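The complex appears here minus one protein chain, its other protein chains still in place.
Right, chain A next:
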Amino acid sequence: MRFRAKMIDIGCFNHFTRVVNTISKLTKTCTLRLTTDKLYFILSDKVANGGVSMWCELSQGNFFDEFQLEGVSTEHNEIYMDLAAENLFRALKTAHNAKSLKIKLTNKHCPCITLAVELPSLSRVSRVVTHDIPVGVIPKKLWNDFKEPSVPDFDVSIYLPPLKTMKNVVERMKNLSNFLVLEANLNGEMNLKIETDLVSVTTHFKDLGNPSWGDNGSQDSTQDRDPETMMDVKVDIRKLLQFLAGQQVNPSKVICNIVNKRIVHFILLHEDVSLQYFIPAHA
């Protein structure tokens, strides 16, 4: 099993760092899956996460100049490992003016992802900073736990309002209630509602736009429905806020799919990085 990659473009560093920063804000530990052409940051929906799951996919070609991977076997040319995204972010953070960044899978006192950052220096010899981030290699028989989630059979699909605005609203609501109802319809309208014994607050968003999914089966079924009907899901407000506050990458559009009373699914697309986040409804 071997993995070595090299990055030399400053723009790539910064972009990669921002992606890792977002991941580190969404979850403490996640699974990194490496294939010959993609990197995936995966959080599978365990009870420990409160059922939240995440799938982030990047094309390695957009970031790395060199990328060599030898997976567990030739038929399964992939590597899965657990790591603390925060460590990776910390290591990348100080590499913003690096000359080059090399990432390797190594086996020191334990399996590690080693980042070797070459920095400009005052002398002819560059400064080298190495970070050894311990990882847990995941054996092949557990790979089924980390399958790509399928897009759910949603009832409504809508574009979110600007994340910053939405984050500010949800942040204020967090002080009043632990749960928030997110509802939307096919007319580009979305409401965020909280309700307690003392107060209920609703924020209305209009003209958001609904993405068209083309041949998607669920699209047909919704066409019969009245576009004004609201589909809603009640979620833990902190999970929603974690998702909104964690965004370091500014995506052009964020799609929100709601399965009535069951789950909300967010999809962000930004320059060949796609991030999907699922929050289940509160029981």
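Points worth noting:
By definition in this document, a residue touches a chain if its C-beta (ideal position, glycine included) is under 8 Å from a C-beta of that chain, and two chains touch if they have at least 3 such contacts; residues count from 1.
Just so we're on the same page, contacts and distances are computed from a predicted model.
Comparing "Snurportin-1", "Cell cycle checkpoint control protein", "Ribosome production factor 2 homolog" or "Trafficking protein particle complex subunit 12" against the UniProt entry of the hidden chain yields the protein name "Cell cycle checkpoint control protein".
Among A:Lys28, A:Arg127 or A:Lys147, the one in contact with the hidden chain is A:Arg127. Only one of A:Val52, A:Leu101, A:Ala116 or A:Leu244 touches the chain withheld from this view, namely A:Ala116.
Screening A:Asn87, A:Ser157 or A:Asn210 against the full complex identifies A:Asn87 as the residue touching the chain left out. Only one of A:Leu105, A:Leu160, A:Ala184 or A:Met231 touches the chain withheld from this view, namely A:Leu105. Within the entire complex, the positions of chain A that touch the omitted partner chain are 1-2, 4, 31, 72, 81-82, 84, 87, 90-91, 94, 104-111, 114, 116, 121-125, 127-134, 136-139, 141-142.
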